[in-house]
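A single protein chain has been omitted from the complex, and every remaining protein chain is retained in its original position.
Let's look at chain A:
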Amino acid sequence: MIEISGLRKTYRSRKGSVVAVDGVDLSVGEGEVFGVLGRSGAGKSTLLRCVNMLERPDAGAVTVGGLELTRLGRRELRVARQGIGMIHQHFALLSSRTVAGNVAFALEVTGAPRAGRKARVAELLELVGLADRADAYPAQLSGGQKQRVGIARALAARPKVLLSDEATSALDPETTESILRLLLDLNRRLGLTILLITHEMNVVKRICTSAAIMRDGRFVESGRITELLRRPGSELARDLFPLDTAAPLDAAGVPLEAAMQGGARVEAGAPAVAGAEAGAGLQAGAGAGAGLQAGAEAGVGVQAGAEAGVGVQAGAEAGAGVLTSVGAPTSLDTAGARLPGGGEATTIVDITVSGPEADEPIIADLARRFAVDVRILGGSVETLAATRAGRWRIALPGTPEANREAVEYLRERGVTS
């Protein structure tokens, strides 16, 4: 439905130029809800505005519904835009018109015959649940109601595609939830294809079937959410299930994430201080894991996580010349933490499940089959728009070598890498 290839947009000013979108390829299938997730300044707003040519891209092609917008002239573009709805962060309603008037505006623009307008406006307001507020002015509405007017207006010309520019970012959590439900409902009932940009993970979690993470004008990763979750080192999976709050800190208190991303080992050799710090980091992480409500949802004793933390810390305290290795949860899902000086060796594994397997008793299977005392250090299960998914960090007693078969089993089931 939406095809974007090699999209590039640079803003030039006297002070220099800023590359807002730096070569983005994107494909949104019919009926999909695609979310572009990124911080402010990542270029996602520019990307969205390039889809309906509110911004002319410098390079690349944008095709919506089989029509290559980048090749169209003014007049054709104007008509093409009528088939693409858009909703805005700050609603962008006409303050001088009533709710009904705002929706009617969209019909006036498309040149819909005057006679049918009133009925169509009523139908649209019914659709978004605002029939009783038709004569109110936007200033008299709450944020959520304003966005409903925005949605009704965007749908007036029966578009196949809806662009959402941070549509829920100015709303409180409950209102966000109700707007997201409405969007999902429209997506299912009308087969509406939605491309949205947001900085809220929650939006992606709730309604998106596909997603991309955007940073510095590029897509860091993109694809169907079920696939992204399985991809080793997926940032989406990591952001969705933030296990790595457990990232150990270096001496300056900075997370060692950077070093860990490459799958490098964090070695705190001879200096006992460093070892202890790494241990403390692990403890913090385990503590965080214990706090996760989702851990309880998984039906596993939360206590285990806390115990693990304490255990690791104790080991680190005792250990002179501790060697702690922590695998990067992003790219190296298996790691061992050996604690010499009488300390017990542990193998840490991150497992990610999605779809039907999210409901399978994987950890119980593992425990039964290999007779290991699996401890959960952290994790959660989430119900997403497209699927159910879970991610846990578990600890197996013994060295990685000793646990090779168990890890191999998990790999075969495709839940770890």
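One rule holds for everything that comes next: contacts are C-beta pairs under 8 Å (C-beta built on N, C-alpha and C of every residue); 3 or more make two chains touch, one makes a residue touch a chain; residues count from 1.
The rule we apply is simple: contacts and distances are computed from a predicted model.
Enquirer: Tell me the UniProt protein name of the chain this structure doesn't show, selecting from "Cytochrome ubiquinol oxidase subunit I", "Spermidine/putrescine import ATP-binding protein PotA", "PA2779 family protein" or "D-methionine transport system permease protein".
Expert: For the chain missing from the view, the UniProt record says "D-methionine transport system permease protein".
Enquirer: Among A:30, A:68, A:108 or A:373, which residue is in contact with the omitted chain in the full complex?
Expert: A:108
Enquirer: Give the residue, chosen from A:138, A:217, A:379 or A:400, that touches the chain omitted from the document.
Expert: A:138
Enquirer: Pick out which of A:52, A:70, A:168 or A:347 touches the chain that's been left out of the picture.
Expert: Answering carefully, the residue with contact to the hidden chain is A:52.
Enquirer: Residues of chain A in contact with the chain that isn't shown?
Expert: 49, 52, 54, 78-82, 84, 86, 88, 90, 92-97, 105-106, 108-110, 137-139, 153, 157, 163
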